[in-house]
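FYI, not all chains are in this one, though none of them got moved.
Chain IDs A and B follow the sequence of writing; residue 1 opens each chain.
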């Protein structure tokens, strides 16, 4: 249930006094790992700033003195609406995250964050690998090369999972055999060498879990969330984005609401799409729109389909 | 006196409880502006993390569990010595700064920070311009094109300051005349137009003060400090770097000491310089070193002078 907070990590309950800006919502979430996939999590480790910090930074730019709190909401929404993003960069969040390597590989493409990742050159990885729920074992979409379609039939799913589990286990057995490490830095089997960790890990598949500390400012986090909460993002990374969004929603509630209204739930119309709307009468039947749009969009079928989807959302298509 | 803290901005004394990592030294410095030059200042507005936060992030990479606090110092120093910089990126500091425009122009060249600057397009600048102390009015160095030499004789200094003040004042008088703004958005002289702010400000010289919120992580701040506390940096920006260093020294004392030992007070030897040291007996007279170094450094006089300076610091030059 969304209302129940995950419990806080033991021993992390002691408060101290600070003169800094405090966010009640962020305090509530500190050190409560949200479970993601089978062995992963997202945990808020630290933060800097709150909704008011955004306003303060903006007020430096605008040169106005302290204003009533009631105006803060309006200013934050104005800033977000007009993509004045620098004040949002003044807020930072630091997360501890654990995720499969293939998810980490997508995640790291966002370059505007700071990362300290667990290193398999120095340390030994745990026997933890991602096994999808069978509900998430979907077939390849034929229309969209990066998409999923219907879930696999139970028997097929079972077989996939069986092989996945088998290969993951075997890989780890051999990883352990290569390491030949009793955990104290001595060989288990004294007659054999201990292969360098940086080589031994080479055998592990990308469904193995890694972890990192990840620090990012609120503006760049919102950009990350907009891309990774999107329905086109791979399910396995979306789970992590959703978890972070849940935290931000309470930590910087005004900024998050503005993000939802102006970015997440927004829509971009291209120049040619604007022309189609401006030059026609609405609503229109889908059949007619199909023709009209296709001819106005350079006969591009894909772009036409995208526009029809937008027109649907805008209620511009006649019901019948 | 270095021991006396500047006083805290009024109304900024209320503490709240937090579950976050706290730095006692940083708390001590929050909202206490350090005066810089005649009208400028540096004030710590917010921070995230402390020495321990660096260790925690590093321990994720190294995969080791919690260690005794006594080992933290060793790890931080090890990280700094080996330029493992990512854990230092996990700490953030946010400053409110006020400085002349020509200082801001040098400062902004450090791209890895977040900035919200006062905008003279939106707002009216104050009549505040930098007037150097006559002690800082130095002649152009002839050997070093970006350097200063002896201080100007008092009479010359007075004349420079007189002209500087006159031009700065006149510029502001005309700026005000252009704006024709009574401070409430209405014209002072109803018969004249109010020139757009974005145009009127064009008349102000670069010794006028601007201000900004500036947020940066500890690693990049240390890079900034190493460059701007250096004796080759312009005096007017060095003052600001020194002020920030004073704060960081107390806010993250272990990290700052490591920075001093391994970066600020360190020295870089080039490959050819290493060869000179390795191939000769020490100490050596300066006269002899001059010849030896010149021939081994491709007859480059400037590089030779730089090496002699290093040899001096290393005690490799015979006293007599």
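Convention: a contact is a pair of C-beta atoms (placed from the backbone, for glycine too) under 8 Å apart; a residue touches a chain by one contact, two chains touch by 3 or more.
Bear in mind the structure is a predicted one, so any value in this text is a computation, not a measurement.
The full homomeric assembly consists of 4 copies of the same chain, 2 of which are present in the displayed coordinates.
Assume only the chains that are shown with their structure count from here on.
Chain A and chain B have Cα centroids lying 36 Å from one another.
Contacts from chain A toward chain B in the complex involve residues 12-22, 27, 30-31, 45-49, 53, 56-58, 60-64, 86-87, 89-90, 92, 94, 96, 114-119, 122-124, 211-213, 215, 217.
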